[in-house]
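Left out: one protein chain. Kept in place: all the others.
This part shows subunit A:
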Amino acid sequence: MSTDTQTATKTMNMIEAINSAMDVMLERDSNVVVMGEDVGFFGGVFRATAGLQKKHGKTRVFDTPINECGIIGVAVGMGAYGLRPVPEIQFADYIYPGLDQLVSEAARLRYRSAADFICPMTVRTPFGGGIFGGQTHSQSPESIMTHICGVKTVIPSNPYDAKGLLIAAIEDNDPVVFLEPKRIYNGPFSGYYDRPVEPWSKHAASAVPEDYYRIELGKAATVREGEALTILAYGTMVHVTKTIVEEIGIDAEIIDLRTLLPLDIDSIETSVKKTGRCLVIHEATRTSGFGAELAALVQERCFYHLEAPVERVTGFDTPYPHSLEWAYFPGPVRIATALTKILKD
C-alpha cells in the first residue's frame, strides 16, 4: 500500500472511492474533464460523479449526447489539445458504437504519429452482471479491450484499489479502459445471490484515504496466500472466489490481477511455480475470453511446474440472460466443481 500514513481515511464504498478519485484529480489538474451521459447535474446513473459538477463547474464535469462514438471521439480531440479527459460510458455494453474511436484512433494515435499526439484518456465504464441487467447491461468485454494494442485495461475489486488505480489511470499518458464491476459497487459479492449483501464498511479495503494516492498499473495483488493452487481472478470474481475457497477450506493462493494489460506476469509465474496448479476465473463468456490468454501464458511459462491442466471457470457462451442470470453466473457450484477437479490428483 502506497498510502501516506498521515492522510485521513474515510469509509467508502466503490462508488464513493471512484468519485473521490475524480474529485482529487479534478482538483489537482485543471486539464482533467469528466463527461458522459447523465454524469453532470444528476451525477451519473450509478452516482459515480455525484456532486462533481457542483464542485468543479459545468465546463469540467458535463453531460453528453447519447452517442458513444462522439464521447470517445471528442475525448481523443480533447487529449490532442492537452486535456486529460475521463469519459464515462454508462454501461460497458454501450461501448461498441465508440469502439472504432477506441481501437483505430485512441489506441493508435501515439504510434501512428510517433508521439506527435497522445491520448491520455481514461474511459470509465461499469461492467458485469449480477444485477438483473439482461443482455445489454451485464456484459464483460474485457478481452475485446486487451486485444487492442495501445490500450491499458484495468479492473479494480475494492474501494481502496479503485481510487488508487483510477488516479494512476487518469495520470497515465496512454488510453486506459477502466472497467468497474458494478455488482460490487455497494459491497463485495459472495456469489450467493440469495444471501444478504454485505456492505463495504465491513471490509478492510473500504478504509480509503481522502487525499491523493496511486496504485501502479500493471501490478497484481495477492488477496490470499496459499499452497494448494493459484487462482487468477479480477473484479467481482475475486470476492466470489474467496468466499468459496474459505467455505470449502482450500489453501488457495488468490491473485487479483487488477490490471489485465499490462499484465503482472511475474506475480502469476511466481505463484503458479509455487503451487503447481492454476485455475482462472472470469464472468465473461468463455471462448476467446481473457482466461484463454491466461491459460496460454501459464502453460508457456510454467508447464514443467504444473501438476494438473489449467482450468477455466467462466460465464457461458451465450448472451447474458435476464431471468436465468444465476444459471449463467460462474457461482459457487461451478467454482467448487472446478476446484475438486483440479485438486483431485
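Note that in this section a contact is a pair of C-beta atoms (placed from the backbone, for glycine too) under 8 Å apart; a residue touches a chain by one contact, two chains touch by 3 or more; residues count from 1.
We adopt the following convention: contacts and distances are computed from a predicted model.
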Fill in the blank from the handout: From "Cu-processing system permease protein", "Spermidine/putrescine import ATP-binding protein PotA", "2-oxoisovalerate dehydrogenase subunit alpha" or "RsbT antagonist protein RsbS", the UniProt protein name for the chain not displayed is "2-oxoisovalerate dehydrogenase subunit alpha"
Completion exercise
Filtering A:263, A:281, A:295 or A:313 for touch with the omitted chain leaves A:263
Practice task
Could you tell which one of A:50, A:74 or A:228 touches the chain left off the display?
Solution key: A:74
Practice task
Could you please point out the subunit A residues that touch the chain left off the display?
Solution key: 33, 59-60, 64-65, 67, 69-70, 72-83, 85, 97, 100-101, 104-105, 109-118, 149-150, 152, 172-174, 218, 261-263, 265
